[in-house]
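Below is one structure, written out as structure tokens; the observations come after it.
Left out: one protein chain. Kept in place: all the others.
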Amino acid sequence: MGRQWTANPPFTSSNLVAASIPFRIFLLVAAVLMLVAGYVFGNPAAILSKAINICLECIGIG
Amino acid sequence: MHRNRLTRHSVLRKTVQFASLLATNLHLSGWVTGNIFTGASKVAMIPGLHCYSCPSSVLACPVGSLQSILAAPGFWGILASGRADALIVFAVVGFIATVGLVAGRFACGWLCPFGLLQDLLYKIPFPRMSFNDSLRPAKYVMLLLFVFGLPAFLRPVAGGAGDPWFCKVVCPAGTSLAGWPLVSTSDGAFQIGFLFWWKSAVAFVILLWAVTVERPFCKALCPLGAAWGVLGKVSVFQMHVSDACISCGKCGEVCPMGIEIYKNPGSAECIRCGRCEKVCPVDAISHSIRAKT
Partner (left out) sequence: MSRYLWIPLVLVLMIPVFVVNLSHHTVAGSQANGVLVTGIQSLDSILIAASGKPVLMNFWATWCGPCVREMPLLEQLAVETGDDAVFIAVDLGDPDLETLELFRENNPVGITVVWLSTQEAGLVAQRYDLADALPMTLILDGQGEETARAIGARSAQWFAAAVSGASGEEVEQVEEAIDIHIYVVGLADDEAVIALLAEAVSIAGDEGFDFLDPSVYEDSVAMAEAYLPTSGWPYAQLCIGGACNRPVGTPEELRAAFESMR
């Protein structure tokens, strides 16, 4: 038997989350791994150097 | 009864928002000396829009970091050769993706300092204006063009550095929390020109807008909100509206983003603040990791 829709219009397919739970958790884990790998293989000082030296024109002073 | 519930929820949310603001701005003496914080904590990013040139900020802005890294001279070449200075871009993208894939734009509603600022500005008694929904797509252009495309590809001098264009010509958080305080504490040492007046005008208009419209920057322009909104479509936590919904519209009345969640629970505009859950008379709205209602 198909789903019983109420008289209210809102309950359309948009109410259903298309992606399955395992898939959504997989995406989150992949993102965390990317974050960790970025810090491990990348140079965190590359963020730091921009955060402690203001490029004035870059924040609109100029 | 539901009004009390909403009030308690608002107090909780404000507490979390202020705690996030404080945790980001532990270097309060910076406001007196006009010097920014230069400690190692600035390798870590804040889940929200908050300029790392703000005198008290102890964390890095993910949007600013991303643009600065993309704007490096020969970025794509050094990325292709696997150099550490470019690989750090994965940490920034991974950070933004991680936050968004937990619960979409929840950081907008609970953690973002500029979101809090807009919430507070909207408390000022002032005639309200309506918000034109057709402005909302602009934030995707901010993300794709100003944060990604222009910094990564526009090079005024071939082979030289690009510019973080969102920071440079748009970001009102940078102007109000870094540009203005730094200029006011610098005793006229900075050269002020077209860019400063342009950004000041943009920031002034947005802050004034935020007094008459709730969270206009989040609705129309925020590139982080754009990214998290899209990621929220596949985030672990989701909003749900059950069959119990009577379409009374109360959720829409309290929504800071001006959406009607019962029509589209997975809306990319939803900042997952949870106000609708508390005000719903039949408790039809909830959040969980379930796939279906």
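Each chain carries a letter (A and B) given by its place in the written order, and its residues are counted from 1.
Here, a contact is a pair of C-beta atoms (placed from the backbone, for glycine too) under 8 Å apart; a residue touches a chain by one contact, two chains touch by 3 or more.
This is a predicted model, so every value here is computed, not measured.
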From B:44, B:120, B:141 or B:230, residue that would touch the chain that is not displayed: B:141
From B:21, B:58 or B:71, residue that would touch the chain that is not displayed: B:71
Touch with the omitted chain, as defined above, among B:66, B:170 or B:234: B:170
Residues in chain A touching the chain absent from view: 43, 45-46, 48-50, 52-58, 61-62
Contact set of chain B toward the excluded chain (per top definition): 34-36, 38, 68, 71-74, 78, 83-85, 132, 134-138, 141-142, 145-146, 150, 154, 156-157, 159-163, 165, 168-170, 186, 189-191, 194-195, 198, 202, 220-221
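Everything that follows uses one rule, which is that only the chains that are shown with their structure count from here on.
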Of all residues in chain B, those that touch chain A in their complex: 36-38, 40, 42-43, 45, 51-53, 60-61, 64-65, 68-69, 84-95, 97-98, 100-102, 163-164, 167-169, 171, 174-175, 178-179, 182-183, 190-196, 198-200, 233-236, 238, 240-241, 243, 245-247, 262-266, 289-293
Residues of chain A defined as touching chain B within the complex: 6, 8-11, 14-21, 23-25, 27-28, 31-39, 41-48, 50-52, 54-62
